[in-house]
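One structure is given here, and the rest of the page talks about it.
A single protein chain has been omitted from the complex, and every remaining protein chain is retained in its original position.
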Amino acid sequence: MTLNDYLPLLVMMVLALVFVGAAVLISRIFSPKRPTVEKSAPYESGILPETEPAQRFPVKFYMVAMLFVIFDVEIIFLFAWASRFNDLGWYGIGAVAIFTAFVLETLAYVWKRGALDWNVKHRARYMTAADREAA
Amino acid sequence: MLVNQFLIVAALLFAMGTYGLLVRRNTVMILLSVELMLNAVNINLVAFEAYLRTSEAIGQVFSLFVITIAAAEVGIGLAIVLMIFRNRQSANVDEYNLMKF
Partner (left out) sequence: MTFAQVLTPPSVGWIAIAPEIVLGVGAALILLFDVQYKPKRTHLGLATAAIVATAFAFAIVQYDRVQTLSQATADQAADFVATAFPFDAMIVLDANAVFGRFAMLLVTGLGLAAGWRLFERLGARAAEGLALMLLSATGFMFMASSTHLMMVFLGLEVGSIALYVLAGITRERTESDEAAIKYFLLGSVASAVFIYGVALTYAGSGSMNLLEIQGVLARNIFTRPAVLLIGIALMVVGMGFKVSAAPFHSWAPDVYQGAPGGIVGYMAAAAKIGGFAALIRILFTAFPDFISTWGPLVAGIAALSMLLGSTVALVQDDIRRMLGYSGVAHAGFILTGVVAGGAGTGEVWFYLGVYTVQLVGAFGVVAAVTGAATSGAGIDAFRGLSKRAPFLAATFTVLLLGMAGLPLTSGFVAKFGVFTEAWQAGYEWLVIVAVLASVIAFFFYLRVIVAMYMEEPVDEAVAPPGISVRASLALASLITIVIGIVPGPLLSLAGEASPL
């Protein structure tokens, strides 16, 4: 396959660019344009927006997503250890065991506290007497 | 190896982060700006590591730690933003003005 074989492709790309460019340019040249302040506002009538509109905030999966991000990123330490596995020997295994124990401890804690339960109605199941007293 | 281009990219990224931090009003965007700053540091660290060729690869290891800590920070930050959103239905930093000089 030589460079010549790419020529049709190149012609095709140039044609596409010319066509698109021409379409945009022609409509811009021939279309009437009389912009006013009112017309360029997002809403033609009513109050001018001062801030961005409030966006929806799906809270339900937030906790799980956040925990996922954190646990996910913690794993890069295992990658660093794996790349030097042979040199580090038992020292590395011991260090990673301590690290993993702490990660698992955190997982056990959030599990037991009900942070992994997606169903909000189940939350009460994890509350203690002290929680209800505080709430 | 030339290291300048990496330094310039990192400095620009850090400056962009600082700019975003100062002008953005949505707290989530501010968090993203802080992430930009941390990642600018990561670029610096890895570039210096490759440039200096130190034996213990400390620049790369440090950048791993920075990545993890950035994740932890953003987790805590989003949790705080969520708490604020529940309390006052807004995530705009302009409205955090209960306490003033």
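Letters A and B mark the chains as written, and numbering starts fresh at 1 in each.
The criterion applied here is as follows: contacts are C-beta pairs under 8 Å (C-beta built on N, C-alpha and C of every residue); 3 or more make two chains touch, one makes a residue touch a chain.
The shown structure was predicted, so the numbers you read here are calculated from the model rather than taken from an experiment.
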For chain B, residues touching the missing partner are 3, 14, 17, 21, 27, 30, 34, 37-38, 40-41, 44-45, 48, 50-59, 61-62, 65-66, 69, 72-73, 76-77, 79-81, 83-84, 87-88, 93, 96, 98-99, 101
What does the interface between chain A and the hidden chain look like in terms of residue numbers? 84, 87-89, 91-92, 102, 105, 108-109, 112-113, 127-128, 130-131, 133-135
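Just so we're on the same page, only the chains that are shown with their structure count from here on.
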State, to the nearest whole Å, the distance from the C-alpha centre of chain A to the C-alpha centre of chain B. 16
Parts of chain A lying in touch with chain B, wherever the complex brings them together: 51-52, 54, 57, 59, 62, 66-67, 69-70, 72-74, 76-77, 80
Help me check something: in the complex, which residues belonging to chain B touch chain A? 25-26, 61, 64, 67-68, 71-72, 74-75, 78-79, 82, 85, 90, 92
